[in-house]
Structures are given as structure tokens and as C-alpha cells.
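The complex is shown incomplete by one protein chain, all other protein chains being positioned as in the whole.
Labels run A and B following the written order; every chain starts at residue 1.
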Amino acid sequence: MSDAASSAPGSSAPVPSAPVPSGPASSGPASSPVTPAGSPTMGSVAPPPKSNQILRDIMGGSVVISILAVLLALVVGGILIAVTDENVQAASVYFFSRPGDTFNAIWVSVSGAYGALFQGAVYNFGGNTFVKQIKPITDTLTFATPLIAAGLGVGLAFRAGMFNIGGQGQMLIAAACSGWVAYSFPLPYGIHLIVAVLAGIVGGAVWGGIVGVLKARTGAHEVIVTIMLNYIAVYLISYLLRTPGALQAPGSSNPKTPADLPTAIYPDLLGGDFNLHAGLLVSIAATVFVWWLLSRSSLGFKFRAVGVNPNAARVAGINVKRSYIYVMLLSGGLVGLAGVAQVLGTVTSGFSSGIDAGIGFDAITVALLGRSKPWGIFVAGILFGAFKAGGFAMQAGQGIPVDIVLVVQSLIVLFIAAPPLVRAVFRLPTPGTAKKPKQPKPPRDSSAQAKPAAAAEAVAAK
Amino acid sequence: MKLELRGITKRFGSLIANDHIDLVVKPGEIHALLGENGAGKSTLMNVLYGLYQADDGEILLDDEVQHFAGPGDAMNAGIGMVHQHFMLIPVFTVAENVMLGHEQTKGLGRLDLAAARARVREIGSQFGFDVDPDALVEDLPVGVQQRVEIIKALSRDAKVLVFDEPTAVLTPQETDELMVIMGQLRDAGTSIVFITHKLREVREIADRITIIRLGKVVGEAEPTATNAELASLMVGRSVELTVHKEHSEPGEAALIVKDLSVVDAVGQLVVNSVSFEVHHGEILAIAGVQGNGQTELSEAIIGLQDDVRGTIILDGKSLVGLSVSKVLDAGVGFVPEDRNVDGLVGEFTIAENLMLDRSDNEPFVKRGTLQLSYLNTFAEEKAKEFDVRSQGIQTPVGRLSGGNQQKVVLARELSRDLRLFLAAQPTRGIDVGSIEFVHKRIVETRDAGVPVIVVSTELDEVTALADRIAVMYRGSIVGIVPGNTSRDVLGLMMTGEVPAEITTTDSIEGALL
Partner (left out) sequence: MSDSMNPSGIDTGVPDVTRTLDSSGPGTATQHERPDSSNGLATTIVKSWKAPIGFAVFTLIALVLFVILGRDGDSTFTLSADSDLIQLPDITVAARLTGIIVTVLMAVITVVAFLRVRADRRVPLWLTALLGVLFLFAFLTWVDAGASLPVQVPGLLVGMVSLSVPLIFGAMGGVISERVGVVNVAIEGQLLGGAFVAAVVASITQQPLLGLVAAAVAGAAVSFVLAAFAIKYLVDQVIVGVVLNVLVIGLTNFLYSQVLSKNAELLNSPPRFDRINIPILSEIPIIGPTLFRQTIIVYLMYIAVAAVYFALFHTRWGLRVRAVGEHPQAADTVGINVNSTRFWNVLLAGAITGFGGAYFTLGSVGAFNKEMTAGAGYIALAAVIFGQWDPIRATLAALLFGFASNLQNALGIIGSPVPSEFMLMLPYLLTIFAVAGLVGRSRGPAASGRPYIKS
């Protein structure tokens, strides 16, 4: 306990004030004006300091930790690949007689997998034309397009102290709105695209805004509401997709919409040989917008104040509840852009209820990896886009299921959220703690239990 | 049981909270531990109770050295504690709270609630408490909750009982009752450590007094010592806080508060029909024991309370029902009592905090965009003017000392065109140099003709600053008296009484019961 208390918070962020030894109550959790996560509140402002802590963790950690976390996750992924590889299994049977075979098999399987991942995500050495050689990197950017937009949405909400786990629902509603405009209203070039994009943004914003309104008006916790709204959106869209006259393509019995009209499709950026579409430009514009919003605008200033200290924000005349509504509208709109990118860029021939492709959840990991900063999210989005593009190439080439990417992604986030763990694995010094942590007694509680995990990872890293 | 602390030292980083403290408490005596807020009293007791591990020194009970790894060990050794913030679980019954941690069980591992109830009644009857074992703690008045804390400690056969600032949350009657209980416990042979900073209580009940200051024992005294002797030991300087201030020439009434009542979120009337006026060029201090409605009163003025009845008129404009930002726009400057919670965003820079309550207004924001160059110039200027010591205006405020943090708040609030300045506990927890600075600025603000309200629980501060003093007690204003009223009178008024010889200066002093 003492170990956890002294290392974890101190390492990540400066303590807001000098420690005043007035008793445990002054710093103890019991007396801090917090609202429990599970308990909706009403009336006065419900500050979420626990998310402040995580926000500090997200933004206060160093780039080094991020890179090491990615490395560590790749190592764990590599172990999984090696262990489940049939050749490795076969060779390990006679490991003690010829260990070299096992190591060779491990090398073959892991290097093959990550090689395929790289070639699928960045540069295809085997391509016989220039187009084929550089197509992977454009695929990466294509996959990154919705990840960036959705990651910005989730990250923006984080900055205002809100967890938006409702990316899936917001994307689905946005996709439905955008797709509906795209296939049913013949409009001139340009205008049609703009209207379709705006429709998606509005759809996502409304679905996100519900969360903000419920939080502001009733204190309903946004985590619960967003999770629930995801399922409601799934069933709503499923219903609309199988109902003639709603979203279902006329004359079809499949739960699928008609194809977009060509006037509403994002134009290709690099010509027909590549999948890359103008949605990327929209995502870049969105990144610039969020950067401006957070660091240069009055609204963003308020969001950040509310996110870090809602009490002080309220006393300073900032309308905290209204901020919750605004930030969820904006967050939903940004996530909606991801849905738009899917419908108008990636799947233009009509979509079904899987159009969100798990991006809503990936966005959380993107936002966390990007430390909720606009350009960090941009880079993280491209990284995870590369994982996706490479993952599919790996599945096709090496027969390694693309799901390994999910494992690596979630491990990255876990590691990033716990810098002490990463430091322990790589035996890095803990920053900001000059004095040696004293060890008056052997750890007897949770700190002891967590050690084996760290130790196991340390072994794995070697 | 005899308790002895030898050379207890406890550090938090570079801060030494306890510096080689020695203390002996004999069986059957009430030993008062006297010291200012932050002197290290609570830290010492938390070491004794096993919540903190001392860096040095030892604890002896009946001359045997003890090693407490946690509160469980301390309790088993016979130490009980009545915490300042009660360690009771609100949704549990009295009996459940009392049994927690040393539960008796019967068949199938069922809790033996009957035994716990009997224990509560037994201890209760022994000391004349009447506590229903099946009442939920959250339904009980504060004074009764404290008795539950005492029962909890006694149910574990505590031989040494520590009371940590037990009277901070009590009314005078409840305080008197507690004194009686402490006397009974002493007579029953319990050793009592009584932590407080209130001189009256110490002299009334203590058998011996140890005074600590800045983490060190600075002296021992008998209960016969005078207040002045105890106070000078406690504060360490015979210096009185004096603020150079000219006699004020109050102008017209600027703020008129009439029949103001505030109902809190649970329906409690926390401010009860309060009326007063503040004139231009005048400092009205609102004095009183913490928790008598001062906080809610200032929050009502600034617009932070939802259910406000009555009138608040500033320069002819009603403030009731306005949002906080509208009240700020009306020219009210506000220094909240807890700057870390309500006044500053610790992660924000000094510059950002300086525009915290002007995030909608020119010149800081134009067309929704922050004017960063203006902000930086402004911040540099204010940091210099208010002597904010830091590594530059981009330093996060959380890294500043308390005094410098408070200067940032002050700089922000005083750099607007004020029609009213309201400062709650403006010098709480800051160093002496900063206190002087803050006081100087408050007086300057008054001299500029701005009506000022200072809410303070510190009598020194009240008497140093105030032109007039309103004393609050249980949500009402007991009386409004001149700034030179003696401390004795003020102290009496803080208990709700109005001495006969005092005539309050205001005719609208509110509900005098």
C-alpha cells in the first residue's frame, strides 16, 4: 500500500499543493469531495477527480513510457504468436535435445508475423509495381481516418472529465444519418457531400448530446449511459436496416442499405488504385480544429477547467453542466465523423449494422495512447491504423488471426495507464522521487500480489 | 494505562511534521495537546494510532515498547481514538459500526448483532448516553455520532483514548456534555489525550497541558496558566497581527442583504433570515465558529447556492437568482475559502488561472478565441504587482506555495472593476509574509472605496481588519458590533450570547433569539 501510494501518484503529476500534515483526512479519499463512479448525482456539481487522476496520468506520462508500452505489448503479442504456432509447438516437443529448432521456429513465426504486419502497414517490399509497394501506407492512412476522428471525440470528452464509451452508438447513428442522405437525396456534387457529412456529424452529436443532457440534468453517469446507448443504437439500426421503407435497400431482403450516390462519396485522394479518400483531410481538419478548440478557444478553456477542477470552474462562473452538454455534443459529432468516413469513404456500396467496425472502442485506446492531446491522437490513430492494415495483411499472408491486433492494442493501453509497471519491467528509475522508498516491512497486501505480474512481464521482455 | 511517546519523528518529504516529540500521559488524567492548526498534533496521534509509521522514536504503554503496523495493533494494545472526521459508516447502524473489525459471530458465521446491541447499551448506560443501537448513523445528530465513536473505542476496552479536535463540530451545549463525559472517563481510570487549539476547553478540563508548535514540543503548562501564557506558547510570538489601516469613512450602503435564508440540498435551513449592510469603503468581517452558516452565506451572495430566499441588492441591483457568472459580471470579487478546491485549477498555469473567471470576456477572449499575448502580458504584470514568486507565469499553480497561490487568486479578483469584494478565510494556511500582503491588499481595496466582506474564523484576523463585525451562530447573525470590540465579547457572541453591556450598531441585526 505504502509503495503504491508513494510511487504511483507522485510519479505522474505534481501534487497540487504542498503536503500539509494535518491528518489523514486532509488527503484521504474519504473527505475529498468526490462523486462515486457508480452513483449518479444531482444538484451541485459532480466532480470526477478519479478521472482527473487518470487524465493526469494520461497527459503527464512521458513519451518514453508510450514507446516502451508499445514495445512491451508487441513482445507479449509475439509470445502469443509463438506459443500458438504449430511449428513452435512441434519443435518444443524435443526442446531439450535440440533447443535450436524451437528458437528457430519461434523466430520464423514471430518475425514472419511482424514482417507481414510491417509490409501490410508501411511498405511492401515484394510489390512489383510502385503502386503495390506503397499501397500499404495508404491503407494505413485509410484505416487511420476514422480512428483519428473518433479518437479526437473520445479524447475531447476526456479533457472535460467525461468518459465517452459510446463511440459505437454515435458512429452507428452518424453512419445511418449520413448514409441516408448519401443514397436518397440527389444533390449536386460538392453540396451533396457536405450535406451528407453534416448529417453524420449531427447524428453523432445528438446521440452524444443525450448523454451530456442526462448527465447535466440528472447526474446519470456517462459511462453507464453511453454503454447502454451503444446497445440501443445497435438494435435501432438493426431494426431500421431490416425494415423496408427505413434504411433497407428497396427490393432487397438483406439488412443493408442501398449504395451511396456518387455525388456523396469522399473523392479518392490518390486515384482509383488506392483506397485513400478525402476523409483523411477531414480528419486532419478535425485535428486542427480540436487543437484550436482546446488550446486557443474560450470554450476549450472552459472544458479543460471543468475537466480538471469542476469546483473551481463553477466558482469561476463557468456553467459546468452546460459544458458537459457542449462537450458531449462535440465529442459525439467528432465520433460521428468516423461513422461518416466509414459510410462515405470505406463502405460506399451500402452498409449493414457492423459499419462501426469496433472503431468506437478502438477510439478509447487511441485517445489514451494519444494522451488526449489532438496531435497525440493523430499519431496514435495512424499507429493503430497501421496495426489494422498490417493485421489484415498478416492474417492473409501468415494465417495469424487479426484479433492479435486487439490484444496488442489493449495491452498498450493497460501498460500506458500504469507507468510504474512499465518502469518496473524496464527497470527505469521512478522520476520525481529523489528519496529512497523506505521498506519498513515486507509488502503484505496488493502490492505483493501485483509483483508477480510485473516479474512475469520482465521475464517476457528478455 | 500509562502512555509514553519518546522522540517521535515523522517527515513528509522535506517537511518535518513531528520533530522528536516526547509526551507522557498518566493513567486517569486528561492530557491536553495544544497547538495551532498544522502544528503536528494530528500527525502525532496518527502515529500513535498506527495510521502513520514514525521515522524515529518509540511508543510505550506501561513502559513496554510497542510496534504498531496498523490501527488494529494499536487498538489491541488498548488505544482508542475519536477521530475529528468521524470514522463511522453512514449507512450502517450504530451496533454495526461498533462491532466492525471485531465482530462476534454465532452459528453459520452469522453476525451476533444482539451481542453488539447489548454492548452498545451497556457502555451507553455506564456513561449516561442514550443511543439507539439500531439507528442508522447518518440519521443521528453530530453530537450523538461522536458518542458512537466513543462507544466504539470503549467497546474494545480502550485504556488510552485520543480525542482529536472533538469540539470542532459541536455546539456549545454538546461541548459541555462532552466535557462531562471526558471527566467520567477519566474518573473511570482511562487516560485521555485531548487534542485541541481552543484555550477555554483546555483550561476547563485538562489536568496537564503540552503545547506543540511547528512539530516540536515547546512547553508544558498547568491548567491554571492564563490564556495569554498559553497563547504565546502556542503561537510562539507575542506579536499581534496588526494591520496598518486608517480610520475608514464609510460611504453609502452598497450591499444590502435583507432577510436572507439559505436552504441546503437536504432541506436544512443553514442561513436563517440574515440582514446586514456593507458600505462603500468599509470592511465588514463575518466572524463565527466554522460551520455556522458563513460558508453558505458567502456562497449565496456569489450565486453558488440553489435555494436562496430574501434579498441581496448590490448598488441597486438584485443578485438573488443570478448565475455565478452574472454575479461576477455585476462586479463581485470572490476569494473562496478553499483555494485548492474552489479557487484554482492546480494543473493550469498561473496565466490561465488569472483568466479563469473571465473566460467569456474581452480582452481575454475575442470572438471565442483566447488572446494569449494579452493574457501573457497581463499575467506578467499581475505576477509582479502581487509578488507571485514562481519560475514564470507558465508554472502550474499547483506547484506554488499556499501563499503564492492565494496571491494568484487575489490578483485575479482584484484586477477587475469591483463593486464588492468578498474574501472567505483569505489567509488560511499561508505563511506570515503572505498574510501581511493579503491583509494590506484587502485594506487598500477598502480604501479605494470598495465595500469589503471578510469571512474569517480567526479572531485575530477579524479584529485586525474589520470596521464592523457581524458574528454568526447557527445560521443567524447574533449581532453586529464595532471593529474594536474586545475578543472576550466576540468569543461570547460566537457561542450565541449577546453580553448585556453591548449595543449592536446595526438596527437590522437580524434574528436575535
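The rule we apply is simple: a contact is a pair of C-beta atoms (placed from the backbone, for glycine too) under 8 Å apart; a residue touches a chain by one contact, two chains touch by 3 or more.
In this text the structure is predicted, and so the values were computed from the model without any measurement.
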Given A:91, A:411 or A:425, the one touching the chain that is not displayed: A:411
Absent-chain contact - pick from B:198, B:216, B:326 or B:474: B:474
Sole contact to the chain not displayed, among A:119, A:140, A:170 or A:365: A:365
Selected from A:238, A:263 or A:319 as touching the chain missing from the view: A:238
Residues of chain B in contact with the chain not shown: 46, 49, 51-52, 70-73, 75-76, 81, 83, 85-92, 96, 99-103, 105, 109-111, 134-142, 145, 152, 171, 263-270, 272, 295, 306, 474-475
For chain A, residues in touch with the removed chain: 1-2, 4-5, 8-9, 24-25, 27-47, 50-51, 53-54, 57, 80, 84, 163, 165, 214, 217-221, 223-225, 227-229, 231-232, 235-236, 238-239, 243, 361, 364-365, 368, 400-401, 403-407, 409-411, 413-414, 417-418, 420-421, 444-447, 449-450, 453
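Basically, only the chains that are shown with their structure count from here on.
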Whole-Å gap separating chain A and chain B, where each centre is the average of the chain's CA atoms: 44
Chain B partner contacts - residues on chain A that touch it in the complex: 2, 13-25, 30-31, 33, 43-44, 56, 295-299, 301-302, 304-305, 308-309, 311-319, 435, 440-441
Contact set on chain B toward chain A in their complex: 10, 12-13, 15, 17, 37-38, 40, 42-43, 46, 51-53, 69, 83-85, 164, 265, 302, 304, 306, 323-329, 334, 336, 340-348, 352, 355-357, 359-360, 365, 368-370, 372, 396, 398-399, 401-402, 405, 429
